[in-house]
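The structure is given below, and queries will be raised subsequently.
The block that comes next holds chain A.
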Amino acid sequence: MDFKERIYLWEIVKGLWITLRHLVYNLFHQRSMPTLHYPEEQRPMPARYRGRHRLTQRDDGSLKCTACMLCATACPAKCIYIEAQEGLPEGTEKRPQVYNIDMLKCVYCSLCVEACPCDAIRMDTGLMPPPADSREKFIYRIEELTKYPAIKHPNPPFLHRCGKL
Partner candidate 1 sequence: METTRRSDPAPHQGPPPEFSRSAVEEINRLKLRYPTNRAVILPALHIAQREFGWISDEVMALVADVVGVPPMDVFRCVGFYTMYHRRPPGKYDVQVCTNISCCLGGARKVLRKVEEKLGIKSGGKTTDGMFSLQEVECLASCGTAPVVRVNDDFIEDLTPDGIEELLEDLANGGELREKQGIHLRGQGAEPVVSKDLMSEGIRGLEGYRKLGGYQQAERAIKTMQPPDVIELVKKSGLRGRGGAGFPAGMKWGFIPKESAKPKYLCVNADEGEPGTFKDREILERTPHRMLEGIVICCWAVGIHTAYIYIRGEFAKGAVSVQKALDEAYRANLLGRNILGTGFNLEVTLHQGAGAYICGEETGLIESLEGKPGQPRIKPPFPAIVGAFGGPTVVNNVETLAFLPAILEKGPEWFVGLGSPKNSGTRIFCVSGHVARPGLYELGMGVPLRTLIYEHCGGMKNANKFKACFPGGSSSPVLTEADLDVRMDFDSLAAAGSMAGSGGVIVVDESACMVCVAERVAGFYHHESCGQCTPCREGTGWLEKILHRFEERTAHKEDLELLVNAAEGMMGRTICVLADAAAMPVLSIVKKFRKEFEEHLSPGKCEGWGD
Partner candidate 2 sequence: MPKLTVDGRPVEVEAGQTVMNAAEKLGIEIPRFCYHSKLPVAGNCRMCLVEVEKMPKLTTSCTTPATEGMVVLTKSPKVKEGQKAVLEYLLINHPLDCPVCDKAGECDLQDQYFAFSSTPSRMIDQKVHKPKRIELGPTIKLDQERCVLCTRCVRFLEVYAHDHSLGTVNRGDRAILTVFPGRPLDNIYSLNTVDLCPVGALTSKDFRFKKRVWFLKNADSVCTFCSNQCSTVVQHDEGTIYRILPRENEKVNGPWMCDTGRLEYRFINAEERVKCPMVRRDEGQERTTWREAMEAVGAAFKAAGSRAAGLASPRMTNESLFAFAKLFVETLGSKLAGFVKADAGLVEGAPADDFLIKADKNPNTRGAEEIFAAWGVEVDGARSVLEAAEGGKLAALLVMDQALLERVPNRERWLKALAKVKFVAVASLAENELTRLAHVVLPLASWAEEEGTYTRFDGLVQRSWRAVPPRGEAKDALGLLSQVAVAAGKQALPLVAEAVFKALVAKVRCFGSLTYAAIGKQGAKAGSGAATHKVEIVNLAKDKGAGGAEARTW
């Protein structure tokens, strides 16, 4: 640092000048500021945005999930809890009885989606979990996980090979 820099003052003035420039510029260009007036204005979700989980269903409305627990195994936050049961005679051998995701624990890494061999879980609702006033309400059960449809994209996100076991 040379002397000019060591006494700071000039540097401080330079700094002040920069911030002032921003201030003044923005004062007169408020419209071009990048801020969005959420929730009135919303940015379109990117195709691979990781929102709330969704359990996909077959055409007949049954869950694609076979309760293989690979998602629960892959989950780094241990937020997925599954209890399996015998499948229906016409369906897969195994199906979930309980499928809970604790949204408070979830880190939205989407490893569960990657681990799923059946394309049974996706994070394509584009939704964030809404606030709730108890921990209990952040545990999403099958009903919540099947409630929301996927957001539509012009180009669908990558699709897994759907396991026909």
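As a working rule, a residue touches a chain if its C-beta (ideal position, glycine included) is under 8 Å from a C-beta of that chain, and two chains touch if they have at least 3 such contacts; residues count from 1.
Regarding candidate selection, all candidates are chains of the complex that A comes from, given by their letters.
Quick caveat, the model's predicted, so the values are computed rather than measured.
Between chain A and the candidates 1 or 2, touch in this complex occurs only with 2. The residues of chain A lying in touch with candidate 2 in their complex are 66-70, 72-73, 84-86, 92-94, 117-118, 163, 165.
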